[in-house]
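Of the protein chains in this complex, one is absent; all others appear in place.
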Amino acid sequence: MSATDDPPADPGTNERATDATQSHGSFPEAPELVTSQWFNTDADISLRSLRGSVVVIEAFQMLCPGCVSHGLPLAKRVHAAFAHDVTVLGLHTVFEHHEAMTPVSLEAFLAEYAITFPVGVDTAGTGTPLPETMQRYGLSGTPSMLVIDRAGRLRANAFGQLEDLRLGALLARLIDEPAAPH
Amino acid sequence: MSATDDPPADPGTNERATDATQSHGSFPEAPELVTSQWFNTDADISLRSLRGSVVVIEAFQMLCPGCVSHGLPLAKRVHAAFAHDVTVLGLHTVFEHHEAMTPVSLEAFLAEYAITFPVGVDTAGTGTPLPETMQRYGLSGTPSMLVIDRAGRLRANAFGQLEDLRLGALLARLIDEPAAPH
Amino acid sequence: MSATDDPPADPGTNERATDATQSHGSFPEAPELVTSQWFNTDADISLRSLRGSVVVIEAFQMLCPGCVSHGLPLAKRVHAAFAHDVTVLGLHTVFEHHEAMTPVSLEAFLAEYAITFPVGVDTAGTGTPLPETMQRYGLSGTPSMLVIDRAGRLRANAFGQLEDLRLGALLARLIDEPAAPH
Partner (left out) sequence: MSATDDPPADPGTNERATDATQSHGSFPEAPELVTSQWFNTDADISLRSLRGSVVVIEAFQMLCPGCVSHGLPLAKRVHAAFAHDVTVLGLHTVFEHHEAMTPVSLEAFLAEYAITFPVGVDTAGTGTPLPETMQRYGLSGTPSMLVIDRAGRLRANAFGQLEDLRLGALLARLIDEPAAPH
């Protein structure tokens, strides 16, 4: 497994993200987050507590160049454009260089890069370099974006660089959906 | 009146574009296009003939730097991302340097910049440098983007640089609206 | 012959440009410009009249996307950084879409893109789409940059995108050379 320093524009993934809203089929429930610490929030955050909201989670590593240049700026744009309608979270899914990306380093990173939305630290895995939440979602690497609807279902799990126009369309549709499952 | 060589990020306008979909109030009917010539299409195009479709019109001048660097690339991204759901048109609204931006120059421009969607030439005005359609829509300059819903109503008239996330959201909502007026 | 809409990063050419200064060998005299008209200058300009100066000539076509996005911005940066030491000229070498890139269109282009250094119009060729100066220099397409030393010799003839660091080094060396031939 390798980091996504140079994340591919992944049309397959993007297509999947868009298709999710076209066919209102059945979607899996988004697994709960497993975190060891949170920044930029007073209380820990769970997906259960966000039920009823559209949630965007940016899974990143602070030393992943593609996250710094593309993934996190996209998350910030979503945070700015959909401030009232979407809950944006970061998830620090460290799966390499663990000793280099500790919470104390992450805290300075968030300050220097002016990231103001809540960021959780994915709990370290046991017997594997992959952290717990990363395993639950089967993430391919970083950056990855997870989109969860009001009913708590996973509507997109996109590795690499998402296109703003398509993401804006997906979010508008999820915002407009009722909270109760179909 | 000046060209928009360096178009301002116009939050007011963008906000208006987004607001349009929030409040399903009453929207004016989009005035019909007044064109003297078309490129990239066999037959002339009217808004009347597109009733039932979501339409995005990029109003530009071929020698407007902001159109070349921002407006037209955005229109191309919309064309690529919403190929099946949105009709993208260009409108060459020449309001200055008229003798420099004739149809023969425009044709070469469209070829060199690989613009493949239909482009109409806004009919020259009488007793004013402003062409006819530009007057009808009260455009402030170029680039401007017009967004028209399935019922033929004008839902956004945005001067300057639009944000992809917000535009994607607006288009998704218009695509999902029924063609008949509310 | 094809236009350079998407000019390749041409390492060979760039290398050649740099090498020119390493080996102070013999360089050919730069052919005189053949122009039909000038903009941004009161009097016509010849290379002969610029003998003693370092001269940079940006050969471009106003409807060549690579010229607009890379070649002309580079020429503007040279003009700003070496205002006192280098004479920057544009040369409109139209070899395609001739009817679309007439002097009247060029004049509006120069105004809209805020190009303030002198720009000559390469004289149309006879029995060939290639203009006269373009033929004399054997240009491969546009954008191309020509660099001429104080002695009137051609020191670089680079097609495509030049690197600023290498160009800065070349110009410094030519500026520091005495005007008299070696």
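Letters A, B and C mark the chains in the order given here, with residues in each chain numbered from 1 onward.
Operating definition for what follows: contacts are C-beta pairs under 8 Å (C-beta built on N, C-alpha and C of every residue); 3 or more make two chains touch, one makes a residue touch a chain.
Since the model is a prediction, treat every value here as computed from it, not as a measurement.
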| item | value |
| --- | --- |
| In the full complex, displayed partners of the excluded chain | A, C |
| Absent-chain contact - pick from A:83, A:100 or A:179 | A:100 |
| Of C:51, C:153 or C:173, the one touching the omitted chain in the full complex | C:173 |
| Interface with the undisplayed chain - residues on subunit A | 3, 5, 63-65, 68-69, 97, 99-102, 104-105, 107-109, 111-114 |
| Absent-chain interface as seen on subunit C, which is shown | 21, 77-78, 81-82, 163-173, 175-176 |
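Definition applied: only the chains that are shown with their structure count from here on.
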| item | value |
| --- | --- |
| Contact graph of the chains (line, ring, star, complete, other) | line |
| Central chain (by mean CA position) | B |
| Separation of subunit B from subunit C, taking each centre as the mean of its C-alpha atoms, in whole Å | 36 |
| CA centroid of subunit A to CA centroid of subunit C, Å | 49 |
| Multi-partner residues of subunit B (at least 2 other chains) | none |
